[in-house]
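Heads up, one of the protein chains got dropped from this complex, but the rest are sitting where they should.
Residue numbering begins at 1 within each chain, and the chains themselves are lettered A and B in the order written.
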Amino acid sequence: MSRDDPKAVEAENRLLEAERKKLARDGPKLRGAKLEARLEKTWRRPPGFLGWLATVDHKEIGRRYIITALIFLAMGGVLALIMRLQLARPDNNLVGAARYNELFTMHGSTMMFLFAVPVMEGIAIYIIPLMLGTRSTGFPRLNAYSYYMYLFGGLMLWGAFALNIAPDIGWFAYTPLSGPQFSPGKRADIWAQMITFTEVAALAAAVVLVATILKCRAPGMTLARMPLFAWAMLVVAVMIIFAMPSVALCSGMLISDRLVGTQFYNHFEHGDALLWQHLFWFFGHPEVYIIFLPATGFVSVMVETFCRRPVFAYPVVVLALISTGILAFGLWVHHMFATGLPRVGYSFYTAASMTVAIPTGLQIYCWLATMWDGRPRFQVPMLYVVGFIVTFVIGGLSGVIIAAVPLDLELHDTYFIVAHFHYVLIGGAVFPLLGILTYWFPKITGRMMSATFGKIGFWILFVGFQLTFFPMHFAGLLGMPRRVYTYPAGQGLELPNMLSTIGAFAVASAVLLFVINGVVSFFRGAPAPDNPWDASTLEWSVSSPPPVYNFEHIPVVESRTPLWDEKGDLPVATGLRVDDKEMLLTTVVAATPDLREPVAEPSMWPFIASCATGIFFVSSIFSPWAIVFGAIPTALAMAAWFWPSETQRHPEPVIG
Amino acid sequence: MLALPLCACSIQHYQSTFSDAAVEVRQFNTLFAIFLIVCAVMYSLVIAFLVGGIVRRRRAGEAYVVETGKHHETNPLMRIGIMVWGATVGMGLIALAIASFFADRSMARAAANEKLSITVTANQWWWDVQYNSADVSKTLRTANEIHLPVGVPVRIILLSNDVIHSFWVPSLAGKQDLIPGRENDISITPTKVGLYRGQCAEYCGTQHANMALVVQVEPYGDFLKWWQDSLKPAMKPTTLLAQAGYQYVTTRECAMCHTIAGTSAGGTVGPDLSHFASARSIAAGTLPMNEANILRWVDDPQSVKPGTKMPKVPLRPAELNAVTAYLETLK
Partner (left out) sequence: MSSRCRTNNSFLAVATMLALVACHREERHNEPNPFGASIKAGESPPTIIPGTAPNSPLDPRAADYDNNAPAIAEGQFLYTRMNCVGCHAHGGGGMGPALMDDKWRYGGRIDQIAATIAEGRPNGMPAWRGKLTEAQIWKLSAYVRSLSGQPSKDAVSSRADAMSAGTPATLTRREPVKNADTAGR
């Protein structure tokens, strides 16, 4: 019809207006139990196995991420126990050299790629929409795709291990050892392709998080009122977007060298073995902050709730998060201090590596000041916060030590480094993780975890951790290099290694106790009220567990601690449709209502597309032609997924 | 005399940074001590603040918590504290960075006066050592063991024939990687006579754990004598058994990969064996040097060091004994 005819346009507008008025929306006329029932009907996914595959509910996807990551944690942990048994005595022969090399490669790769980043993403995917006061993440189908890609990557790697073709090149796979000449067969290709899977998954999850945090917040939740955990995840998601392409590139180049004989890492043909290290560590260093910063978000959450006040100096914490995220990209050469690059250049990276300690130090001050100002209650999550501070700071300080080139040249690639990174990763990420899982367990499952066993588990973990990893500092100083399946007697290494082995079993028991606590509490724990910890953020305003549609009405926020500052009911924004899935988009900074965005319906296409992509990736390990032939079904699946439908609704502006 | 110094390995600290056997490791220990003290002070401050926050008694109504309604206020001391803390951390880190820089510069200065030059080429999983000399007839090729004169700065040029390795003798100096396609170097000035063990410190494949080397630091006169003795061709076998072994070694599989100076064995794939029996260990630190171990290694290297490039040569018992007897004579 003619767009120029004003009368026709007028008529069409009136028709649309009438249509809109007929739609059911939440508000004063529709609320309470009737509203809940209709929202439930609209938002729940189809039942059955196919519905389970097709879900786009961020809570379901988040739960899957967390459970899968915890299973990988357990599997990687078992590998560590086997390694520790082998190292308990000098000249031991429990595990041979080749098998041990597979074990540490699998342990590192599992922990870094299949546990640490996914569990943080999974928790964020679950809790961020609830914390920000919205009904869904942005891009829910991409969210589902991201989980399946992660799962397939992990299954491929562990499938290879089960088939006795595990990679044995170390979790960072330096060339030329991982190159075609020195790693025959397909083990290294499987490792490199696992990177591709998990990197695609992480990028997809990062895009989802950025979109959600920037555009899907509740009205009134300006950036300055956003919870610190959301800030942490925003910084982390942006870091993922910048860092992951580097590892995708270098692992892709490795696959290319191995599959079709390109020369990227062959210095005889003007490639360079060090190119791998630069590209990998350009990703690898931000990666550890991608793991650590969400944990700082967890700590901010727990400190606020259990000290009964918001974190001290909110702007300082936000700026610390952002500056850590930026600085993290300027440190990578500190992994390469022994490679013989110019010493003057190294001084820059020493300075940068020390500088990054400042924002983290300020965050720690802010948490401690919060404790000082507040009245801390030492329930289980707060115990983990204290354990975190005691442990992580040791790791941070050992990091400052190895930031100095003359010190790193002795300590690089020794057990001192192993001690350092386990202190910062377990102390800095796993302790807060266990605390936050205890904290959000009631919200996710509707039950409380046992506090008694939580406390017992914490103490076993804390003592066991120190017993395991503190002696490793000495092992390194006494001359024990990394990645050795055995060591000779008579160097004084027996005692540190035996202590580490004993401690490792304590750590494993603590983790096992935590899991048992979780499982038993899931079935028999005390039922949890909406807000068992009397916390301040929006996720505690809904039931435990939340309804599938999250919020009956979208809340409106007027402070950083809405549940503490609003007396009585939260103010809400009304007007979202009830019979179709719709969410409210707000502006990036000021969070004024902007658009009503239709939310994607459950769909099988993310699953199908991820299967197609998975087959594409796995078969391209074996043949370059798979890249061509595998791309076709992937493209078809993506096309079907994104195919615009005639009935597709468009975002509508918010009026009034 | 077959030495068994690795059994005198109840010497702790011969592969340890707790050492003062070289200029470089002393600088490490000094700087490490400075860093440790500063870091310990910082840690104590953090713990003190933490413990204070846990144990302090807050008068009723004084705490800045939601229950008192004062959760948006704070103790003014905290504001001052954050600036003091930030300044302290910043200044501490600047001090450490300056100390690190000065240590680095002083190590670079020490590295400018080397009198001795050695080239180490790393292979999977052994060290090929060559003593460089202006007089080519004096260049010496050996394996897995380095002798150094005490007090003399030495420059070790680092090359690799295959993957990335790392040269590390903790009791003497920090490490430096050996990267194929790059020529790196490291400077060591040993100050104490003794025996030190080093190990490859960059994962280089299956037998990375068994790629050790021994550094013997000795007085200058002893060092020169060792160099001269090592330049001599291999000793001729005297006993019948050793002669039979000599026959086998120089005409069969061994000669394909190994060189024995003064014989027809001229292979360059594996270590030089001219003075094999004088070394402290077999296969880069995998086994201590003694007759039983020589026999064990020659009989089946793959069971001792699986994956090593030396194949299992199917020797009959008589041949095995002969070869072992001959190798033992190579002092």
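Note that in this section a contact is a pair of C-beta atoms (placed from the backbone, for glycine too) under 8 Å apart; a residue touches a chain by one contact, two chains touch by 3 or more.
The structure displayed is predicted, hence computed values, not measured ones.
Considering the full assembly, A:159 is the residue among A:159, A:446, A:532 or A:545 that touches the omitted chain.
Residues of chain B that touch the chain left out of view are 162, 180, 252-253, 255-257, 269, 300, 302-303, 306-307, 309, 311-314.
Within the complete assembly, residues 52-53, 64, 67-68, 71, 98, 151-152, 155, 159-160, 163-165, 176, 179-182, 184-187, 257-261, 263, 265-269, 611, 614-615, 618-619, 622-624 of chain A touch the chain that is not shown.
As a convention for this text, only the chains that are shown with their structure count from here on.
Averaging C-alpha coordinates per chain places the centre of chain A 38 Å away from that of chain B. Residues 96-98, 101, 168, 170, 174, 176-177, 181-182, 267-268, 272-274, 307-310, 312-313, 316, 338-340, 343, 346-347, 350-351, 354-355, 357-358, 361-362, 364-366, 368-369, 371-376, 378, 386, 389-390, 393-394, 397-398, 400-401, 403-414, 477-479, 481-492, 536, 561, 564 of chain A touch chain B in their complex. Here chain B touches chain A in the complex through residues 6, 9-18, 25, 27-28, 31-32, 35-36, 39, 42-43, 46-47, 49-50, 52-54, 56, 58, 63-67, 71-72, 74-75, 78-79, 81-82, 85-86, 89-90, 93, 96-97, 99-101, 103-104, 107-108, 124, 158, 162-164, 166, 168, 170-171, 173-177, 179-182, 184-185, 197, 199-210, 285, 306-307, going by the rule given at the top.
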